[in-house]
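Every protein chain except one is present and positioned as in the full complex.
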Amino acid sequence: MRFFHPMLLSYLGRKTVWPTLLGAAGLAIFELFPSAPLSGREMLPAAIIVAHVAWVSWALARLDKGEMPFLYTRGFHWDVIWWHRVAVAALSALAAIAASSLVLWLGLRTAAQIGMGDSLYPLVARRESWAPMYWLVLYVLLLPVGLYAFVRAEHEAPLGGLWLAIAIGPTTWFAWNLLAGTAGWLPRALMVAGGCVVVALLWAGQRLHRNVEVAS
Amino acid sequence: MTGLNGSGMSMAILEAKDLRRDFSGVSALDGVNLSAASGEVVALLGPNGAGKTTFLRLARGLIEPSGGTVSIDGCAARVLAARGGRGVAAVGDAWEPAGWISADGLGDLQASAGPFSRRIYGRWCEQLNLSPYKAFRQFSKGQKRWILCGLALATSPRLLLMDEPADGLDPSARLLLYQALRAYANDHDAAVVVTTHICGDVEKVADRVAIIDRGHLIVDAELETLRHEVRQITRPSEAGPIVPGNGCALEILGHRREGAVDLWWLRTSNPEALSSLAGGGEIRPVALEDLYLAVTAFRSRLENAS
Amino acid sequence: MYLRLDHHSGEPIYRQIVEAVKYKVASGELPPDVQLPSIRVMAGQLSINPRTVVKAYEELEHAGVVIMRHGQGVFVGSKHGVVPAGVRREKLADLARRLLAEGARLGADPEELMKIIEEEARHIPGAMEREPRRKVRI
Partner (left out) sequence: MTTMVESPPPVSSNRVPKLARALEASVLTLCAIAFLATQLAYPGALDFSIAAQIVPDLIAICGIVLCAWLAWRGTSDGALVVGILAVWISTYWIGQAHQHDSKTVKTLVFSTAGDSVRGAEFFVNGVDLGPSPVRISKDDFERRVPRLDQPPPGFAEKVYIPFYNTQWWENCWEREYVHGFGWEFPDMGKGKLYYQAQYAGEMGAAPGSGSGGGEGQVSIGFRFPQRERRLQLLLSKARLADYHVSADWFRALETFDEDGWSALRKAAQGEPGMDDVLSEWAKRKYNLDTVHNSTDAWKALMRVCREADKEHVHLTPSVGGRAVEILAKQLDPDQLVREGGRVIAQTRGGVFVQWRLAGQMQFGTADITDKLSFLGMNQDGTDGSNQPTYTGTGGAYGMMLSPGGLVIAQSLVEMWKAGIGHQQIQSEIGPDLLAWHYDSTLTFPLVLAANIGGPEVDEFLLAQPWQRNVTFRDQGMTVFGANGSDEINRWLYLLTWLNDEAGQKFHREHAPEIREMAGKLLDGGMFMWDSNHLDFLLQDHDFAWGLWPQFRAAIKKRESDPWEVIRLEYTYLEKMNAPVSAFIDLWKEERPGPQEADQAFGVLRFETPTERARPIAAGLLNFFQRDPHAMDQIPEENRKYLMAALRKTVNPEEAFMADVNAYVPADPHWPLTREFWRHKYEAIWLGGPGGLSPVVEQLANAPEPALRLLSLSAIRGTPVASNRKSLQKLLSDPDATVQSEARTVDAELQALAAQPVDELTSAGHATVPP
């Protein structure tokens, strides 16, 4: 069995064009304005990322009417469809990260800040280049939750995944704000736990996805 | 020519046993036993909401049965579907790809998923002069169906499940499609299950007819048998109801009163013996469409009455 | 070979094939030893199940109209009358009964039927010559 299908990837990829634009443009435009150096912990980009993740997950889970049965009867193993969904979501996140990184690395933010008369620039620009990496970590933590929540919604007690997302979201945010970049066993343990949750959610998502009922 | 052996001993590919499905407690399909053997074209008839589409979704494994089983070559349809459902092709009533994709792109996508003959697909599209580069959304409803049917046929499935495949096609294309399905079943020894409510089309190519009404399978018979065994009797109303018995097995399939005359649809293994029952009425062979209408109408009246 | 099927006649398709072949053989359209289309081709042409064709051919063979040669195909029988006389008599009588019954249903009396038979017989070369004296009795 083939695991990688570029056609399927591009087919699903078309579904995420708008959310990707939201994420990429949202982050890129956001970056231009704050006068304090970006730390990666700002509220607005986190909100953009949550919206992006939710939209991408939704777009991939709720294909347009009739598309779902069409795609699921093409002959792809449903696991393959699941992992392509994950891959497309990951690519969407990467596109947003790439766009925001470019805005930083090409100096557009610095130029904008200087234009707005921010005296801290260009000097503090040097501490910002890693901000998109924080966002990437946020994507890595949140995307599986979104993907899981929507595949979970197809099953009994459909809000289970949503609650999970609601629980994980603030916990991530809270721990993130207080512990990111600190030393000690707790942040490390939480990172490991977060990694485990990510892997477990993707795996459980795959299992649930196998039993999904395809609406038409 | 495999599997014929001149004897009709073909294997059942699709087999539904006591198949049930509820949607939020409302029964959509209740205890359906139906099978489709290799080389067989089965026409699944029934009014809207009768459960045809539900049956096809169950057969394709898109949804889980609430009871009973449906299997394809002995493998549960759900299990097979999650594996990709290789060997089963389906055209749904409203299963459509995204509008932006071209016919060619669809071919690429399908080719990526498994065995696929571009040659067959290409010729199929040429039959209606469909451009391979036009976006899917720009085709007419019938053309879309045509493309999706071609996509299904080009994957050389063992089982073809088609929900109203000819919807929106003009009569000549419909004929082409059904002949193609027949030919495909013949040539590949495949089973074809077609739902429709245009009986005239399937009557020409189907081997078997199954009529579903409100989730119940009410007729499941070889078309040849039906042709031979079902008759319509028209006789004055005052003659009273036809009473089964009189030494010949008789099943009343439908009854309707039109003014002063009663129309009866009967099934019997011995049509020649009917003349005695007709009581001077007229005995006629029955077209599938009439039979279908009579049967479904009769049942609905029976159920309303009870 | 062109056959026309009537899906609304109340006659099973295989019977229609049998009758049509018999008619064509009888009318000389299919001379002896002519190969009939294979089951597969026949099924394809008529858009029907090959099994139906098989059933029809088997019936034709049983009736002695065609001969199935294994591995070669289906051929029109070389001559008639291979059927034993008694069987033949019964078969014909059966046919006649059915004709009469159908005729009665359509409101035709035996005279009219006789007239039609004679008219039709003219289209089948040799039918009148071979058995000129025979009359169909009812």
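In order of appearance the chains are A, B and C, and numbering begins at 1 in each one.
Just so it is clear, contacts are C-beta pairs under 8 Å (C-beta built on N, C-alpha and C of every residue); 3 or more make two chains touch, one makes a residue touch a chain.
Here the structure is a predicted model, which is why all the values come from computation and not from measurement.
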Touch criterion as defined above, residue of B:13, B:29 or B:63 at the omitted chain: B:63
Of A:32, A:54, A:140 or A:179, the residue in touch with the unshown chain: A:179
Positions on subunit A contacted by the hidden chain, ascending: 1, 36-37, 77, 79, 119-120, 123-127, 130, 152, 154-157, 159-160, 163-164, 166-168, 170-171, 174-175, 178-184, 186, 189-190, 193, 197, 200-201, 204, 207-208, 210-213
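Operating definition for what follows: only the chains that are shown with their structure count from here on.
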Shared-contact residues (touching 2 or more other chains) in subunit B: none
Contact footprint of subunit A on subunit B as seen in their complex: 53, 57, 60, 62-64, 78, 81-86, 88-90, 92-98, 100-101, 105, 108-114, 155
Residues of subunit C touching subunit B in the complex: 5, 7-14, 39-40, 43-44, 47-52, 54-55, 58, 101, 105
Complex contact set, residues of subunit A against subunit B: 1-2, 5-8, 11, 14-15, 63-67, 69-80, 210-211, 213-214, 216
